[in-house]
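Take a look at the following structure, please.
A single protein chain has been omitted from the complex, and every remaining protein chain is retained in its original position.
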Amino acid sequence: MKPHWQTWAEELKQEFPRAHSALLPLLHRIQTEEGWLSPETLADVATLLDLPVTTVESVASFYTLFYKRPVGRRVIHVCVGLPCALKGADALMHRLEAHLGIRQGQTTPDGAVSLFEAECLAACDLAPVAQVNLRYRGPVPPEAFEALLKEDE
Amino acid sequence: MADGQRYYLLRHREVPDIDQIAVYEAHEGYSALRRALKEFTPQAVVDLVKASGLRGRGGAGFPTGMKWGFLPNDGRPRYLVVNSDEAEPGTFKDRELIEHNPHQLIEGMVISAYAIGSHEAYIYCRGEFLHGAEQLRRAIREAYARGYLGENILDSGYSLDIHLYRGAGAYICGEESALLESLEGKRGQPRLKPPFPAVAGLYGQPTIVNNVETIANVPMLILHGAEWYRSMGTEKSPGLKIMSVSGHVRRPGNYEVPLATPLRTLIETYAGGVEPGQLKAIIPGGSSVPLLTPDQIDTPLDYESMMAAGTMLGSGGCIVMNDRTCMVAAAARLVKFYRVESCGKCTPCREGTYWMANVLERLEAGAGTDRDLELLLDLADNIGGKCLCPLGDASLGFMVSAIRHFRDEFEAHVREHGCPLGANRYDTVNH
Partner (left out) sequence: MIVDAAAKIGIEVPIYCYHPALGPLGACRMCLVQVEKMPKLVTGCTTPVAEGMVVHTRGPAVDKGRQGILEFLLINHPLDCPVCDKGGECFLQDYTFRYGPPAGRFSESKLERAKDAPISDFILIDQERCVLCQRCVRFLGEYAGEPQLMLKGRGVETVVAPADDRPVTSPFSGNVIDLCPVGALTSAAYRFKARPWNQVRYPSVCPHCPVGCPVTVTAREEHVMRVEGRPIPDRDWGWLCDRGRFGYDFAVHPSRLLTARLEGRPVPEAAALRQVARWLGEVRDRYGAGAVGFVVGGQHTVEDAYHLRRFAETLVGPGVQLAISQRVRGYLPPWLHGTYDDLEAADAVILIGADPYRAVPVLHLKLRQHWRRKPALPRWGVGVRPLGRETLPLRDLVVRPQAMAATLAWALQRAAKDHPAARAVAAGLGAWEPEDPAAAEALGHVLVASERPLLVWDGHDPEVETVLRALASVRGDRPTPVLPGFGPENARGFEWAGFPGGYEALRRLLEQAASGAIRFLAVWGADLMREVPDAGLVEAALARVEYAVFEGLFPPQGGERFGVWLPGAAWAEEAGTWSTLEGRLSPVAEAVAPPGDARPVRSILAGLARALKRPWTPEAWDPMVGTEAGLLPRPQRPEAEDLPSIAAPPPWRLAGDQLYVVAEADVFAQGAPSEILAPRRPAFWGRVHPETWAAFGSGPSGGRLTLEREGRRWTVSVGPDPTVPRGLLFLPIGVAEAPVYQIGEGPVTVAQPLEVRGG
């Protein structure tokens, strides 16, 4: 547990009428710093917010953006929703998989890139769209997949 | 862009940098708030919204003024919660609104919260909307600095705090009671209703949940009045609606149209027509509604006409599919969406979407059997109307209508052991 987490927890507990609400924001903040949420981190969060560990683990397990395993420095979410699929999202995904040598849901062995399917990212006008560390990139035609592996323009 | 188009909700397209508070203010920004606080009692705002006939833009189209009227008058604190969890496939209007004109939403929130007597409001923002959340966070800070939020707003004696809350990846959190659970830091699983949020919502207190677009409408109602609003649309569907157009069209994007604009105008004039190929099917209101066929393209975009056409205006997510689109694959993809997003609380949705997705994937892969279509329809019947929340039902609309309108295509998949169109196989599913 890092000392400043305590401060964060206190701040967030103050913000809401019920301290329980602080759970999601605190998980977000800590994940942003740690990259993912290990069982130990979840136990720490439970302590910080005075919640049962089961509650914290259960909540974390419900949401797809909370990573329960380590992820790469670059997390790519390729939208595979219907509107993106109509515009070639699957081909985009396959190109990435082939290039990176991993399947969706996995992380490259060097820890550089994680590749995930996303359900509709609410950016269907940019189809096929992806997010890199939650920043939108689109449209990304399948053949332009490498744009997702480059630093932001 | 169509001639004579005037932007209201999408004003940022005319006014660059309107996300900056100075620019927003220079373009009548927060003048509606000023007026509301000065010239309107809270009840007068509620009456205005009632008179305007504004209906919720989150999907169900429930009259907003009427919803506000359900709040019990018992002195308990009340909350306003803005639903910015937009995740319905095909819908992307709220994202544009918060990314490009966050102050419009905030102004709408202050007026709405004032109207319903709330002093604490929340924006539940989809976890994936990182940029949108940053924009909102900044705008909230600016609004506080200028006295549009906080204690004694514009010397009116009225006070309001707004909190931004980020979701973390779960479509079901768009459903209002699941949203409230999530906002309380829990798993986003729907609650039993009744009690409805207006009676027992956030932390058990009376709560109004409204969509981003719904609330963004409120400032212009103050500025232009109910009559002006009613001059657009129909008696039962007055005003303006943002339609998100995606799929096989030349210009995908959001378009702000008066309700009752024909679907054809939206697709052909605004979105530039179908490209490539010919029109095959349209989902007019987000992934949860049945499809329309090309012969229905003149249906007006309003709640009642869509209902009459056998579908719904929903959230306004219009997905256009051309004649190269495999309906089995499309259905498989959409049902898979619901399978992934089912919260898992109730049996028919949890198991039913899983089963349907399996069958559809098998069909699509050419391994279907003669009995699969009947099976799918029967499963749909066993899910329909039997779930705890509307998500289970939402998973059925497209699939059932696709089987109805394109039955031969489904049968051909069985007969020919694969897609007669040779369409791409969606094999990202189910790794």
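Chains: A and B, in written order; residue numbering restarts at 1 for each.
Rule of thumb we're sticking to: contacts are C-beta pairs under 8 Å (C-beta built on N, C-alpha and C of every residue); 3 or more make two chains touch, one makes a residue touch a chain.
For clarity, every value in this text was computed on a predicted model and none was experimentally measured.
Asks: Can you pull out the displayed chains that the omitted chain is in contact with?
Replies: In the entire complex, chains touched by the missing one are A, B.
Asks: Quick one: say which of B:R13, B:H163 or B:K386 touches the chain that got left out.
Replies: Of these options, the touching residue for the absent chain is B:K386.
Asks: Out of B:L183, B:V340 or B:L373, which touches the unshown chain?
Replies: That would be B:V340, which touches the missing chain.
Asks: Write the list of chain A residues that the hidden chain touches.
Replies: Looking at chain A, the ones touching the missing chain are residues 39, 42-43, 52-55, 57-58, 61-64.
Asks: Pick out the residues on chain B that sit against the missing chain.
Replies: Touch set of chain B with respect to the missing chain: 170, 187, 192, 339-348, 350-355, 358-359, 362, 371, 375, 379, 381-383, 385-388.
Everything below uses one rule, namely that only the chains that are shown with their structure count from here on.
Asks: Could you please state the distance in Å, as a whole number, between where the Cα atoms of chain A are centred and where those of chain B are centred?
Replies: The separation of the two C-alpha centroids amounts to 23 Å.
Asks: Give the list of chain B residues in touch with chain A in this complex.
Replies: That would be residues 86-92, 94-95, 120, 126-131, 163, 165-171, 182-189, 203, 244-248, 252-254, 287, 317, 319, 321, 325, 329-330, 333-334, 337, 340-341, 343, 424-429, 431 of chain B.
Asks: Using the touch definition up top, name the residues of chain A that touch chain B in the complex.
Replies: 15-18, 20-25, 27-28, 55, 58-59, 62-66, 77, 80-83, 85-87, 89-91, 93-94, 103-105, 117-125, 127, 131, 134-136
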